[in-house]
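The other protein chains are all here in position, but one chain of the complex has been omitted.
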Amino acid sequence: MPLYHNDDQQMLADAAQQFIADKGSVAHLREFRDKNCKDGFGHDLWREFGEMGFNGILVSEEEGGLGLGHQEAGIILKEIGRNLTPSPFLTTAIAGIEALNAGSKNLREKYVPGILAGETVLSLAIEEHSKHRPDHIAMSAARSGNGFKLNGAKKFVIHGGSSDMVIVAARTAGGVNDREGITLFAVDKDVAGMEINAVRLVDSAVAAHINFNDVEITADAVIGEVDQGADVLDRLLRAGRVGAAAEMVGVGQGAMDITVNYIKERKQFGRVIGEFQGLQHRMSHLYSEMQIADAAVLKAQQLLDEGSEKAELMISVAKAKVGKATNLSVREGVQMHGGVGMTDEYDIGLYMKRDRALSEFFGDASYHVQRVAQIYGY
Amino acid sequence: MPLYHNDDQQMLADAAQQFIADKGSVAHLREFRDKNCKDGFGHDLWREFGEMGFNGILVSEEEGGLGLGHQEAGIILKEIGRNLTPSPFLTTAIAGIEALNAGSKNLREKYVPGILAGETVLSLAIEEHSKHRPDHIAMSAARSGNGFKLNGAKKFVIHGGSSDMVIVAARTAGGVNDREGITLFAVDKDVAGMEINAVRLVDSAVAAHINFNDVEITADAVIGEVDQGADVLDRLLRAGRVGAAAEMVGVGQGAMDITVNYIKERKQFGRVIGEFQGLQHRMSHLYSEMQIADAAVLKAQQLLDEGSEKAELMISVAKAKVGKATNLSVREGVQMHGGVGMTDEYDIGLYMKRDRALSEFFGDASYHVQRVAQIYGY
Amino acid sequence: MSDLENFRAETRAWLEANCPAEMRLPIKGEDDMCWGGRNFKFKNDAQKLWLDTMAQRGWTVPDWPKEYGGGGLNPAETKILKQEMASLKCRSPLSSFGIWMLGPALLHFGTEEQKKHYLPQIARGEIRWCQGYSEPGSGSDLVSLQTYGEDKGDHWVVNGQKVWTSYADKADWIFCLVRTDKNDKYKGISFLLFDMESEGVSTKPIKLISGNSPFCETFFDDVKVPKDQIVGELNRGWDVAKYLLGHEREMISGGGLSADMPSIGAAFAEVAELDPILRAEFAAFDVETLAFRAMSEKFMDELKAGKGHPAQPNMMKYAGTELNKKRHELIMAAGGSDALEWESEASNHGAKPRGWLRTKANSIEGGTSEIMLNVISKRILDLPGA
Partner (left out) sequence: MSDLENFRAETRAWLEANCPAEMRLPIKGEDDMCWGGRNFKFKNDAQKLWLDTMAQRGWTVPDWPKEYGGGGLNPAETKILKQEMASLKCRSPLSSFGIWMLGPALLHFGTEEQKKHYLPQIARGEIRWCQGYSEPGSGSDLVSLQTYGEDKGDHWVVNGQKVWTSYADKADWIFCLVRTDKNDKYKGISFLLFDMESEGVSTKPIKLISGNSPFCETFFDDVKVPKDQIVGELNRGWDVAKYLLGHEREMISGGGLSADMPSIGAAFAEVAELDPILRAEFAAFDVETLAFRAMSEKFMDELKAGKGHPAQPNMMKYAGTELNKKRHELIMAAGGSDALEWESEASNHGAKPRGWLRTKANSIEGGTSEIMLNVISKRILDLPGA
């Protein structure tokens, strides 16, 4: 398969570009931020995502979705990134759906229709540390009657305060670092004993700390097999990582584009500052970095769609590379904007904030560089 | 003490600058290289170093030296670096002398006068690996009669083929990684069982691989105490590391200077290329890096001269920082010279080669960055 | 005991006796500092007492002459006072652009009358100053400023707009660059002082990406400025501004150093243990930090001795601000998702991300990194056309 978008993908990209620029622009983010919206995103837009069919990209056609793959998911995410659209798309329609795709038909019947319609929102309770450590799970899920009793704490649960269902990674057996003994659960929002503390993040998204105090859940809530949740979690992580990387490509490209435009207009010393070679060379270098990051993400998506065993490696390459490139893009962006780049009035600062949040989501560049070394065995 | 050269030091610097530019310029290096000199340096110049008094900088006044310190040593080394002078100064008059300063009066009486006169050359057999690992010593020195019998192999012994005495770190007790049990020996060149294979290095210096096959030496040859050589070795290493760093500052500054001059003359597109802001900003950044590296080296020298316990940390900072800055300087130098930078006719390539050799000598930037982390305990 | 040793002992004893306990607690942020001025609300009695006590002794500006409200200390004594204050953790009694910026310019360029009038008020924290340099059209290109002062005999009438005026909404007076001759780009600028309560002055805070608003847009609409409120000669305000900018860059370049910059790797040892790649970045950064601290020490020592290249502050400003930005990138990385929190109690209302975003201005304000690099190219490396 050639490494560029085919005609169908390009059509999707065109549609997504127009739709999201229209409905989910930076102005949309500012609106939700400034009214201090407690959810951090707009439910109306989420329903419109559903109407556009975006939410069914990773859902099979039999179940009412489009039956497409991560390349198509990435097309939507890139536009979300480019416009800084606040949206539960990544947690719900990408990472969440991928976990459910590994779960029972019952679970899918319960949640998927709502997701397709843009009614249901999922969140992911997979982190117990401030840094990404999905293989370190202390939270316990003890057998209790026919079900389980959850105890422990999760953090960095994006949309955790406004989701209808939380996917929770807990331990049904083994020690904190064991792969065996992890189980994933679909926990509904109104269950007793779940204490949710929502906090606003730097990029205006809202995440939650969730404490589970003897939360009782039935065996139906298990996603996949008991004790074998690591496979499901890996599937969720692959989708989430490559998805976050795609969104970051959009953030980096968006930041670069507004910066290029700015330096074409801003005058100093009687010249447009984009004429200065010092800035030109830096922008050209940035362009090169963003192109490479974009290609790495596309390759990772393709390998994942193909079910290649190399996908794991390339996903970490993609998240690491785009982490560095997009960080460069927002730093150069603010610096080249000069004083106005520091003001809330200009958008570039918002790109810097989103970059920071996305870089931590599903593991930062350091984490994935380390992972590449581990996969290579050194 | 203020962190700049005092008047005496400035006078020494002026004298050294003139003398070394005159007698030990890059033309001098080319001469010795092109005639394929087996020693890799000139004995006449070494004697002149002696006459100038340079070789006695770290030797006490009672013993005929100047009784000065590492700041003064660094002044000479910086000029050696700036001119790429091939010289046994660092191994002999700095690192070697520092080891002898921890040894017996007998040993000093045996070797120091020759060093002061520029007759004697020392080399250092402290490496057994291709990367700097002075704390990993496998070479054995077994008790044998009143003396010791050396067995093992050393490498990267600069001037090892032309030195009158080799300082050898060997193990009289303990395992390869033990601090206790290391002993340093002064081994004369003509001793039986020492097999020396000299190899020319990228920078035209000549180093040796030395195999020790039942080399018999007397107890007089021990520098310091038996089994307690680690302290002597540390002293040698501190002097060698900060000395190599000082030499590298000279290499980096020299490379920068010729590059600045070149871009002021070379024309392209009808303009001197030094007018292009793309190059200007890179040169200014390099200037800043070299200034900081220079200050770090000076600080390390001062702390070492003061006997501060912070010297160890700052020496590693200095070697690491100058390693990065000088590497940047030679890389930028070759690139900005363009095609001619690739030719042997221009000097900038010689700076790149010397930088490479010096960066490995006494541990490269990675080694010393790691050491900083270790000293800080993380 | 030498005189200096005596001075140190006495100073320490005096500080111990006179510095209120509250004024020896760490400062929590800019809001927690004493800025002085007509409308300043002291956080507590201790803050006012400490300002008054120190001002009375001339120690808000220890190295200024006594006749202008200073302490009359020589450089060695001034250094000892700073060391003793640091060692006892005494807060600075007064944070003031008057002290940091205008004062040195007045001492150098002011008339005797101006010095006697303004300096003691600055020393006592009675006037809070702001700086009117930048304009919307003139960022790095300061001399392109458009604010115009029309000559009306005994006064000028000033019209125009400034931007990035720090705390203009809280300041009492402004020192301001105003064009007084439209024909010469450099030699047509004058350095004027005037009251922010003058008719025709208005301010509008600028909201920053950190969520704070320390800067304003400031508008002048027919503002009358008496002729005796000029510092330096008519149309030679650029000389004063350059003097001040140099001072500011020294201050900014020195800024990172006086502050303690401990090992970032040691501070985040737990993260370093889990993440060997980040650990390597920490270690590389510790090397950069320690090397830069050596450079700062060298720079300061050379400055005191009148050595060093006069354009060196530009290099220090460049290197120091880029380093500080990198430092905060690493602090954010070390903090992980905790450091993303913007409003929570646990995050002290987003102290880390707000502090991180604040540092992005380091390499813009007081001369951008690009301008610093230009200056190095031109004045130190002597590159053509720089």
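For reference, chains read A, B and C in written order, and residue numbers begin at 1 within each chain.
Keep this in mind: a contact is a pair of C-beta atoms (placed from the backbone, for glycine too) under 8 Å apart; a residue touches a chain by one contact, two chains touch by 3 or more.
It should be emphasised that the depicted structure is a prediction, and the values quoted were computed from it without experimental measurement.
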{"item": "Omitted chain's touching partners, listed by label", "value": "A, B, C"}
{"item": "Per the touch definition above, residue among A:11, A:142 or A:373 touching the missing chain", "value": "A:373"}
{"item": "Residue among A:25, A:104 or A:280 touching the omitted chain", "value": "A:280"}
{"item": "Among C:283, C:300, C:315 or C:357, the residue in touch with the chain that has been omitted", "value": "C:283"}
{"item": "Contact set of chain C toward the excluded chain (per top definition)", "value": "276-277, 279-281, 283-284"}
{"item": "Residues from chain A at the interface with the omitted partner, ascending", "value": "2-4, 260, 263-264, 271-272, 274-275, 277, 280-281, 283-285, 287-288, 291-293, 295-296, 298-300, 313-314, 316-318, 320-321, 368-370, 372-373, 376-378"}
{"item": "Residues of chain B in contact with the chain not shown", "value": "127, 129-133, 155-156, 199-204, 207, 267-270, 276, 278-279, 327, 331, 334-335, 338-339, 341-345, 349-350, 352-353, 356-357, 360, 364-367, 369-370"}
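Basically, only the chains that are shown with their structure count from here on.
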{"item": "Inter-chain centre distance, chain A versus chain C - centres from mean C-alpha coordinates, in Å", "value": "41"}
{"item": "Whole-Å gap separating chain B and chain C, where each centre is the average of the chain's CA atoms", "value": "43"}
{"item": "Interchain centroid distance [CA atoms averaged], chain A/chain B, Å", "value": "52"}
{"item": "For chain A, residues contacting two or more additional chains", "value": "276, 278"}
{"item": "Residue numbers of chain C (touch at least two other chains)", "value": "370, 373"}
